[in-house]
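Omission of a single protein chain aside, the complex is shown with its protein chains in their original locations.
Presenting subunit A:
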Amino acid sequence: MAGLELLSDQGYRLDGRKATELRKVQARMGVFAQADGSAYLEQGNTKALAVVYGPHEMRGSRSRTLHDRAVINCQYSMATFSTAERKRRPHGDRKSTEMSLHLKQTFEAAVMTQLYPRSQIDIYVKILQSDGGNYSVCVNAATLAVIDAGIPMRDYVCACTVGFVDETPLADLCYAEESGGVSSLALALLPRGGQIALLQMDARLHQDHLETLIEAAMTACKGVSKVLDQVVRQHLEEVSMLTGE
(Lines give C-alpha, C1' and ligand atoms only; values in the text may rest on other atoms or scores of the structure.)
Protein backbone atom coordinates (compact mmCIF):
# COMPACT_ATOMS: atom_id res chain seq x y z
CA MET A 1 0.00 0.00 0.00
CA ALA A 2 1.27 3.38 -0.92
CA GLY A 3 2.26 6.11 1.43
CA LEU A 4 2.92 6.33 5.10
CA GLU A 5 0.21 6.65 7.66
CA LEU A 6 1.07 10.02 9.14
CA LEU A 7 -1.40 9.87 11.98
CA SER A 8 -2.68 6.57 13.29
CA ASP A 9 -6.20 6.06 14.60
CA GLN A 10 -4.77 5.93 18.07
CA GLY A 11 -3.38 9.42 17.52
CA TYR A 12 0.30 8.58 17.20
CA ARG A 13 2.55 9.91 14.50
CA LEU A 14 5.25 8.08 12.60
CA ASP A 15 7.84 8.62 15.28
CA GLY A 16 5.49 7.99 18.19
CA ARG A 17 4.64 11.55 19.06
CA LYS A 18 1.10 12.80 19.54
CA ALA A 19 -0.25 15.52 17.27
CA THR A 20 0.67 18.46 19.47
CA GLU A 21 3.97 17.17 20.84
CA LEU A 22 7.26 18.77 19.85
CA ARG A 23 10.47 16.92 19.19
CA LYS A 24 13.06 16.87 21.91
CA VAL A 25 14.85 20.22 21.99
CA GLN A 26 18.42 20.45 23.28
CA ALA A 27 20.54 23.58 23.12
CA ARG A 28 23.77 25.13 24.29
CA MET A 29 24.77 28.75 24.25
CA GLY A 30 28.20 30.25 23.87
CA VAL A 31 29.81 27.44 21.95
CA PHE A 32 32.45 29.61 20.25
CA ALA A 33 34.72 32.10 21.91
CA GLN A 34 35.65 34.27 18.95
CA ALA A 35 32.14 35.20 17.97
CA ASP A 36 30.11 37.75 19.88
CA GLY A 37 27.34 35.25 20.35
CA SER A 38 26.81 31.65 19.37
CA ALA A 39 24.47 28.77 20.02
CA TYR A 40 23.92 25.15 19.00
CA LEU A 41 20.41 23.76 18.89
CA GLU A 42 19.01 20.34 18.19
CA GLN A 43 15.36 19.76 17.53
CA GLY A 44 15.05 16.03 17.11
CA ASN A 45 17.45 15.16 14.34
CA THR A 46 17.64 18.65 12.89
CA LYS A 47 20.77 20.34 14.18
CA ALA A 48 21.81 23.91 13.62
CA LEU A 49 24.68 26.17 14.59
CA ALA A 50 24.14 29.93 14.84
CA VAL A 51 26.79 32.60 15.20
CA VAL A 52 26.29 36.32 15.71
CA TYR A 53 28.78 39.14 15.12
CA GLY A 54 28.05 42.70 16.06
CA PRO A 55 26.70 45.13 16.37
CA HIS A 56 29.66 46.62 14.58
CA GLU A 57 30.46 49.29 12.02
CA MET A 58 29.13 48.79 8.51
CA ARG A 59 31.37 46.65 6.42
CA GLY A 60 31.38 46.19 2.70
CA SER A 61 29.08 48.59 0.92
CA ARG A 62 28.59 51.57 3.19
CA SER A 63 25.68 52.71 1.08
CA ARG A 64 23.40 50.26 2.83
CA THR A 65 23.85 52.12 6.10
CA LEU A 66 20.61 53.07 7.79
CA HIS A 67 20.62 56.25 9.83
CA ASP A 68 18.01 55.32 12.35
CA ARG A 69 18.71 51.67 13.03
CA ALA A 70 21.06 48.74 12.54
CA VAL A 71 21.17 46.59 9.43
CA ILE A 72 20.70 42.88 9.98
CA ASN A 73 22.65 40.63 7.69
CA CYS A 74 21.73 36.96 7.63
CA GLN A 75 23.37 34.06 5.93
CA TYR A 76 21.93 30.58 5.84
CA SER A 77 23.77 27.53 4.63
CA MET A 78 23.53 23.77 4.80
CA ALA A 79 26.41 21.42 5.37
CA THR A 80 27.15 19.02 2.53
CA PHE A 81 26.64 16.15 4.95
CA SER A 82 23.37 17.45 6.35
CA THR A 83 21.03 15.32 4.26
CA ALA A 84 20.81 11.64 3.47
CA GLU A 85 22.36 12.21 0.09
CA ARG A 86 25.67 14.05 0.19
CA LYS A 87 25.37 17.09 -1.99
CA ARG A 88 27.60 20.08 -2.60
CA ARG A 89 25.69 23.23 -1.84
CA PRO A 90 27.21 26.37 -3.35
CA HIS A 91 26.61 29.66 -1.58
CA GLY A 92 23.85 31.82 -2.85
CA ASP A 93 21.58 29.25 -4.42
CA ARG A 94 17.94 30.16 -4.60
CA LYS A 95 16.80 28.17 -1.63
CA SER A 96 19.36 29.46 0.80
CA THR A 97 18.97 33.05 -0.42
CA GLU A 98 15.28 32.80 0.24
CA MET A 99 15.88 31.33 3.65
CA SER A 100 18.42 34.08 4.47
CA LEU A 101 15.85 36.67 3.52
CA HIS A 102 13.21 35.09 5.74
CA LEU A 103 15.61 35.00 8.66
CA LYS A 104 16.48 38.63 8.07
CA GLN A 105 12.83 39.62 8.11
CA THR A 106 12.20 37.63 11.24
CA PHE A 107 15.01 39.21 13.19
CA GLU A 108 14.33 42.70 11.96
CA ALA A 109 11.00 42.34 13.68
CA ALA A 110 12.48 41.08 16.92
CA VAL A 111 15.82 42.81 17.48
CA MET A 112 15.66 46.37 18.78
CA THR A 113 17.64 47.72 15.86
CA GLN A 114 16.87 51.37 16.59
CA LEU A 115 19.36 51.20 19.50
CA TYR A 116 22.27 50.79 17.09
CA PRO A 117 21.98 53.30 14.24
CA ARG A 118 24.53 53.10 11.43
CA SER A 119 25.72 49.69 12.47
CA GLN A 120 25.39 46.12 11.35
CA ILE A 121 24.55 42.81 13.00
CA ASP A 122 25.60 39.60 11.27
CA ILE A 123 23.78 36.33 11.88
CA TYR A 124 25.22 33.17 10.34
CA VAL A 125 23.30 29.91 10.59
CA LYS A 126 24.41 26.55 9.39
CA ILE A 127 22.32 23.40 9.27
CA LEU A 128 24.51 20.49 10.30
CA GLN A 129 21.86 17.82 10.00
CA SER A 130 18.52 18.26 8.38
CA ASP A 131 15.37 16.40 9.38
CA GLY A 132 12.57 18.82 8.69
CA GLY A 133 11.70 22.22 10.02
CA ASN A 134 14.99 23.82 8.97
CA TYR A 135 13.64 27.33 9.10
CA SER A 136 12.26 27.05 12.60
CA VAL A 137 15.37 25.41 13.99
CA CYS A 138 17.49 28.20 12.48
CA VAL A 139 15.31 30.87 14.05
CA ASN A 140 15.42 29.19 17.44
CA ALA A 141 19.19 28.74 17.30
CA ALA A 142 19.73 32.30 16.11
CA THR A 143 17.57 33.66 18.94
CA LEU A 144 19.82 31.99 21.48
CA ALA A 145 22.91 33.29 19.67
CA VAL A 146 21.54 36.85 19.63
CA ILE A 147 20.79 36.61 23.34
CA ASP A 148 24.28 35.23 23.89
CA ALA A 149 25.68 38.25 22.06
CA GLY A 150 23.79 40.48 24.47
CA ILE A 151 21.78 42.26 21.79
CA PRO A 152 18.45 43.46 23.15
CA MET A 153 15.35 41.90 21.63
CA ARG A 154 11.67 42.62 22.17
CA ASP A 155 11.15 38.96 23.07
CA TYR A 156 12.44 35.55 22.15
CA VAL A 157 11.56 34.74 18.57
CA CYS A 158 10.34 31.16 18.49
CA ALA A 159 9.46 29.37 15.34
CA CYS A 160 7.71 26.14 14.58
CA THR A 161 6.29 24.37 11.57
CA VAL A 162 2.87 22.78 11.65
CA GLY A 163 1.22 20.52 9.14
CA PHE A 164 -2.35 19.55 8.50
CA VAL A 165 -3.35 15.90 8.26
CA ASP A 166 -6.83 14.36 8.60
CA GLU A 167 -8.28 17.60 9.89
CA THR A 168 -5.68 17.63 12.66
CA PRO A 169 -2.76 20.04 12.96
CA LEU A 170 0.58 18.31 13.62
CA ALA A 171 3.22 20.32 15.44
CA ASP A 172 6.91 20.36 14.55
CA LEU A 173 7.06 18.21 11.43
CA CYS A 174 9.95 15.88 10.80
CA TYR A 175 11.31 15.24 7.31
CA ALA A 176 9.23 12.14 6.67
CA GLU A 177 6.10 14.11 7.45
CA GLU A 178 7.15 17.17 5.45
CA SER A 179 7.80 15.08 2.38
CA GLY A 180 4.64 13.04 2.85
CA GLY A 181 2.49 15.60 1.09
CA VAL A 182 1.35 17.55 4.11
CA SER A 183 0.53 21.21 3.63
CA SER A 184 2.84 22.83 6.14
CA LEU A 185 3.05 26.28 7.58
CA ALA A 186 6.01 27.94 9.31
CA LEU A 187 5.39 30.57 11.92
CA ALA A 188 7.76 32.75 13.93
CA LEU A 189 6.21 34.25 17.00
CA LEU A 190 7.08 36.74 19.72
CA PRO A 191 5.32 34.67 22.35
CA ARG A 192 4.68 37.17 25.09
CA GLY A 193 2.81 39.65 22.97
CA GLY A 194 1.58 37.00 20.58
CA GLN A 195 2.92 39.01 17.65
CA ILE A 196 3.73 37.14 14.47
CA ALA A 197 7.19 37.90 13.10
CA LEU A 198 6.87 35.74 10.02
CA LEU A 199 4.28 33.45 8.54
CA GLN A 200 5.11 31.32 5.57
CA MET A 201 3.08 28.76 3.72
CA ASP A 202 3.44 27.68 0.15
CA ALA A 203 1.11 24.73 0.05
CA ARG A 204 -2.58 24.74 -0.70
CA LEU A 205 -4.84 24.92 2.29
CA HIS A 206 -8.44 25.88 2.57
CA GLN A 207 -9.14 29.14 4.26
CA ASP A 208 -11.38 27.52 6.85
CA HIS A 209 -8.48 25.52 8.24
CA LEU A 210 -6.02 28.39 8.38
CA GLU A 211 -7.15 29.68 11.73
CA THR A 212 -6.87 26.35 13.54
CA LEU A 213 -3.49 25.80 11.97
CA ILE A 214 -2.14 29.19 13.11
CA GLU A 215 -3.61 28.54 16.54
CA ALA A 216 -1.73 25.24 16.73
CA ALA A 217 1.46 26.87 15.50
CA MET A 218 1.23 29.53 18.18
CA THR A 219 0.80 26.97 20.93
CA ALA A 220 3.78 25.06 19.59
CA CYS A 221 5.88 28.24 19.47
CA LYS A 222 4.98 28.99 23.06
CA GLY A 223 6.16 25.50 23.94
CA VAL A 224 9.46 26.17 22.22
CA SER A 225 9.83 29.49 24.03
CA LYS A 226 9.53 27.74 27.41
CA VAL A 227 12.39 25.45 26.51
CA LEU A 228 14.55 28.29 25.20
CA ASP A 229 13.89 30.29 28.34
CA GLN A 230 15.10 27.39 30.46
CA VAL A 231 18.25 27.08 28.36
CA VAL A 232 19.03 30.77 28.74
CA ARG A 233 18.44 30.71 32.49
CA GLN A 234 20.60 27.67 32.95
CA HIS A 235 23.34 29.21 30.85
CA LEU A 236 23.23 32.36 32.96
CA GLU A 237 23.49 30.34 36.14
CA GLU A 238 26.51 28.50 34.85
CA VAL A 239 28.21 31.68 33.67
CA SER A 240 27.55 33.51 36.89
CA MET A 241 28.86 30.58 38.85
CA LEU A 242 32.04 30.59 36.82
CA THR A 243 32.57 34.30 37.16
CA GLY A 244 31.85 33.92 40.85
CA GLU A 245 29.10 36.49 41.17
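Please note the rule applied: contacts are C-beta pairs under 8 Å (C-beta built on N, C-alpha and C of every residue); 3 or more make two chains touch, one makes a residue touch a chain; residues count from 1.
In the analysis below, contacts and distances are computed from a predicted model.
**Q** Leaving aside the chains on screen, match the unshown one to its UniProt name from "ORM1-like protein", "Putative methyltransferase", "N-acetyltransferase domain-containing protein" or "Protein DIS3 homolog".
**A** Cross-referencing UniProt, the chain left out corresponds to "Protein DIS3 homolog".
**Q** Given the contact definition stated above, which residue among A:His67, A:Arg94 or A:His206 touches the chain not shown here?
**A** A:His206
**Q** Please identify which residue in A:Gly16, A:Gly60, A:Gly193 or A:Gly244 touches the non-displayed chain.
**A** Within the whole complex, the residue contacting the unshown chain is A:Gly16.
**Q** Since one chain isn't shown, list which residues of subunit A touch it in the complete complex.
**A** 1, 5, 8-10, 12, 14-17, 23-24, 44-45, 84-85, 131, 174, 176, 205-206, 208-209
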